[in-house]
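A protein chain is absent from this complex, but the other protein chains hold their places.
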Amino acid sequence: MSDIIRRDPRAEWIARNRLHPLHAAMQPAQTRWMGPNGVLRKNVHGIGFIGPNGVKRIDRSGAQQGGAIKRSVSVDVQLPLHRIATPAFYIAVVPDMVGGRLSSHDRDLLGLAHGLAGNEGAVLAVIFGEHKETAFDTAGVDRLLILEGSAFSGYSPEQRVQGLRAVDNQFDPHHWLLPDSRNGGGELGRRFAASLGERPSTRVWQVAGEQCVGRAGAGTADLSRPVSRLILAQAECAEPVSETRHEALPVELSTAVARSLPRIEDLGAVAVDPALIPMSEAEFIFSGGNGVKDWPLFHRTAVALGATEGASRVAVDDGFMGRDRQVGASGTWVTARVYVAVGISGAIQHLQGIGACDKVVAINLDPTCDMIKRADLSVIGESAAILEALIEAVDTYRNGAKRDAA
Amino acid sequence: MLNTLLPILLFAALGLALIGVLRRVSLWRNGRAAKVDLLGGLLAMPKRYMVDLHHVVARDKYIANTHVATAGGAVASIILAILVHGFGLHNRVLGYALLLMSAVMFVGAIFMYLRRRHPPSRLSKGPWMRLPKSLLAFSGSFFVVTLPVAGVLPANFGGWLLAIILGIGLLWGVCELFLGMTWGGPMKHAFAGALHLAWHRRPERFGGGRSTGLKPLDLTDRTAPLGVEKPKDFTWNQLLGFDACVQCGKCEAACPAFAAGQPLNPKKLIQDMVVGLAGGTDANFAGSPYPSLDGMGKPIGEHGGNPHQPIVNGLVDADTLWSCTTCRACVEECPMMIEHVDAIVDMRRHLTLEKGATPNKGAEVLENLIATDNPGGFAPGGRMNWAADLNLEVMSHKKTVDVLFWVGDGAFDMRNQRTLRAFVKVLKAARVDFAVLGLEERDSGDVARRLGDEATFQMLARRNIQTLAQYDFKRIVTCDPHSFHVLKNEYGAFEGHYVVQHHSTYLAELIADGALNVGQHKGTSVTYHDPCYLGRYNGEYQAPRDVLRALGIEVKEMVRSGFRSRCCGGGGGAPITDIPGKQRIPDMRMDDIRETGAELVAVGCPQCTAMLEGVVEPRPMIKDIAELVADALFEETAPAKPAAARREPAEAH
Partner (left out) sequence: MDKSALHVISLVSVGAHPTSGRPRRAEQDARAVELGLQLAGDNLHVLHAGDAEEPALRGYLGMGVDELHVLAQPPGADALPGLADYIRESGVQLVLTGSQAETGEGSGMLPYLLAEKLGWPLVVGMAEVESMSNGTAQVLQALPRGQRRRLKVRLPFLATVDNSAPKPRQSAYGPAQRGLLDVEEIDVVIDEVFAGAELTPAKPRPKRLKVIKAKSGADRMKAATAKASGGGGQVLKGVTAQEGAAAILKLLVEEGVVR
């Protein structure tokens, strides 16, 4: 609710009218009272309010009625509970659970599922192994099925398909919804579809009525078709649930999941040297340009930050970095989430190349350069000193984290 | 004594030389067939030698005069010596003639020797240091030996000692001149050079002509090799051309890639081709090696080959071939008129068409050209976006027009769009009846061809020619010298013959005709950078300067301007293949520009603009000629307003 202070003429009238049944409730909070030892106590903080111009006002007219209290109540408003006592049918969702939490993609999918379930059906979320999510209720999960067991841990797509088949047998959902993502959903969904012999709707970005629209080919065409039982949907396929609270009732499988002989064995993640990650894929790029004078320091900083190195054209031309490290229209178009530009003034070609970056940090001497205009955070100063300080700060941060862990 | 030995010596040497000729000819004949006018070429050769070749050599007066004396003296001396000493025609007149000629040759050889005392680095050393001495020995010995014939001295003058000394001198001189000529000594240049001039692969170049368009590959002939893999894949007259090299190193001195420390030295490349045609290693090469990144130069003696072995990675490394910007500075400077660029593109063709080994971004660019008709891979439908608000006439509506404005791929480049818009403004101000091809235009194929992808070039060329054939226009005008060159000189082989002009030429014409009302350029001093594809490729040096003069600009010429202009580094796909060097070519060119003290450099090429603007600031401003003209244009909106103002009072009455 609004934080703007508004007059409430009716409340003011009640506060003045001693005969009104709500008169007492509308009195300002008590500011003075007799203490247990007979000393008069005053609460000097409770008096008055901050006026529209930021000045504290004390109003003795009786118009002030503890507005602050009223406002604070409205903040944690309880969303209405959407209860499906006996589901007429199920809409099953298998979220990616990246890092054990629902991703925004998962939430979009749950929103889509909620739409498909309507007031009769229940949204059944199927989750493998442990999770850290606490907000299944507000995300729109009516029933929560957690498939536990060591067989589902790690990369176990074939076993997970078995799990989903067991769920399919027991709940027979109207629709299966999986995120069409590279985080596992796209793969699991297709494996499951092949196993069921169902033809899925893939790369779906819109479900409207009985039709769903998905991207086709290399993303230059749309394919519109009747909604199929299995839907692999893209991010932002629907609005996430935001107006209702759901039960997230745990349910269980009545039968054990068949064990399949693993034909693919997960030998674990491979430590990837950030320097070897292709630039176009790297998540965190630390890029140097003409303003970098101390290249060994630059490389040390990149190692300290654990970032993939990039460079502007000038730095590459001058031979400080390899051509494969060039960022920009004539080099690589990068998709990093965080891009740190050191001593790069931001030629238009370079800015084009970092167009897809989420957060850009600039370290530069010239506060007027174009890179600063693009950056979310800019530090004006000599790059060498800032990089030294950055290495130090990262070390302290990491050591601090280690101490905390110990 | 000498009188008996000398004829034997001369005829034996002549005989051996003749065998050498046969061997050399058989080496050249390893090459593929070429269409050459054998007899006509031979007949035209003396004129080509005396006039065309001399024009090139005469750029350096010292060496020109020296060469006239030495070479003229040598040819005359040899003929006279064979007559006098070989056939024993001890005629006094002939004797004096031989004395005179050998003296002339001697003097020439002395100057040659003086030049060789502190030779510039471009000159090859090794046997070439010996040559002036050999010439001195030859001319000196024959002078002395001929003195008795002329009756200046008695027949038996000097006795045994002199006879022996003369004998050694004669032997040395005759060996160098006769045997060296055909068995691979420095004098080979005279023999091979003469034949090279006679059977040159571009006879159009002689007599003041110009031939710069690359020769097409016949892709329909499945048996013909796609480009040159082995020395034998060159045509025989190309091989002959390599043999003509005098190793003067003028190409090396002019080559921008060599100066930038990229691994290319045109002289070494030609010598490597000679090694390839004769077989062996490059161990005897005595000039500057290919530069390497450590500054030491690539080691000599590790590469070798023969006519039947692949050139790349045996004789020459691939990055040598990809360093070339095809600026033709080497060809322009070569006194032997050797065609370096043709050879390089021939070898590139093999790498691209057969090996699929176009380095760095090359493969991507070629793929884009095939799939989108432009090297950047932009959606073809966006080709006219730059002119969205200009209301340009399109050929498909207009059909008939005076001037077809060929936009080029600069249409996709935001910097070049400024130039294009400026040029359109000028055209409109001059009320030119013009139109563009719009979405029907495709890349001219320049980049594809220089990168060796003849197939893609021919595909683009054929389609463009097909498009152009539908319309009626008097001439094509373009702001891009590369498109200009290709349209003008290379589409002819595919039956596309057009009148093509670079925009500077057309602007000069408009200004001369008074069609353009231009004011004066304000402020800043200006220099002009000659684009290779406009200047050296097409000989247009004057028109851009005329345009600038019309704007009241006094061009501060660079030391290297006109036909000696240094490349910006943007030609031949060099920015795409991107071979690393010690420095960048545009940086060197910018230094040339800075030397003039000019604050603005006028250019006439989108590549030059892009390359020069890539130089880190602060640097002089870069503006296309079209932009300069557009800036100085008198606005023609002025007369429209008074007319409107006059109408108002009339209404009030």
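First chain written, first letter: the chains are A and B, and each begins at residue 1.
FYI, a contact is a pair of C-beta atoms (placed from the backbone, for glycine too) under 8 Å apart; a residue touches a chain by one contact, two chains touch by 3 or more.
Since we're looking at a predicted model, the values are computed, not measured.
S.K.: Of the residues A:Asn43, A:Ser224 or A:Asn399, which one touches the chain left out of the display?
M.R.: A:Ser224
S.K.: Would you mind spotting which of A:Glu12, A:Glu187 or A:Asp370 touches the chain that isn't drawn?
M.R.: In the full complex, the listed residue that touches the missing chain is A:Glu187.
S.K.: Have a look at A:Phe89, A:Trp205 or A:Trp295 and name the one touching the chain we're not showing.
M.R.: Of all options in A:Phe89, A:Trp205 or A:Trp295, contact with the hidden chain holds for A:Trp205.
S.K.: Out of B:Met50, B:Val152, B:Ala371 or B:Met414, point to the residue that touches the absent chain in the complete complex.
M.R.: Missing-chain contact among the listed residues: B:Ala371.
S.K.: Tell me where the left-out chain touches subunit A, residue by residue.
M.R.: Residues 1-2, 4, 155, 157-158, 182-183, 186-187, 190-191, 193-195, 199-200, 202-203, 205, 213, 215-225, 236, 239, 242-243, 263-270, 272, 276-278, 281-284, 305-308, 337-338, 340, 358-363, 367, 372, 374-382, 385-386, 388-390, 392-394, 397 of subunit A touch the chain absent from view.
S.K.: State which residues belonging to subunit B touch the missing partner chain.
M.R.: 222, 226, 352-358, 362-363, 366-367, 370-373, 377-380, 453-456
The working rule: only the chains that are shown with their structure count from here on.
S.K.: Counting only Cα atoms for the centres, state how far subunit A is from subunit B in Å.
M.R.: Inter-chain centre distance comes to 61 Å.
S.K.: In the complex formed with subunit B, which residues of subunit A make contact?
M.R.: It is residues 290, 313-314, 317, 319, 323, 330, 348 of subunit A that touch subunit B.
S.K.: Spell out the residues on subunit B that touch subunit A in their complex, using ranges where they run on.
M.R.: 360-361, 414, 578, 580, 584, 614, 616
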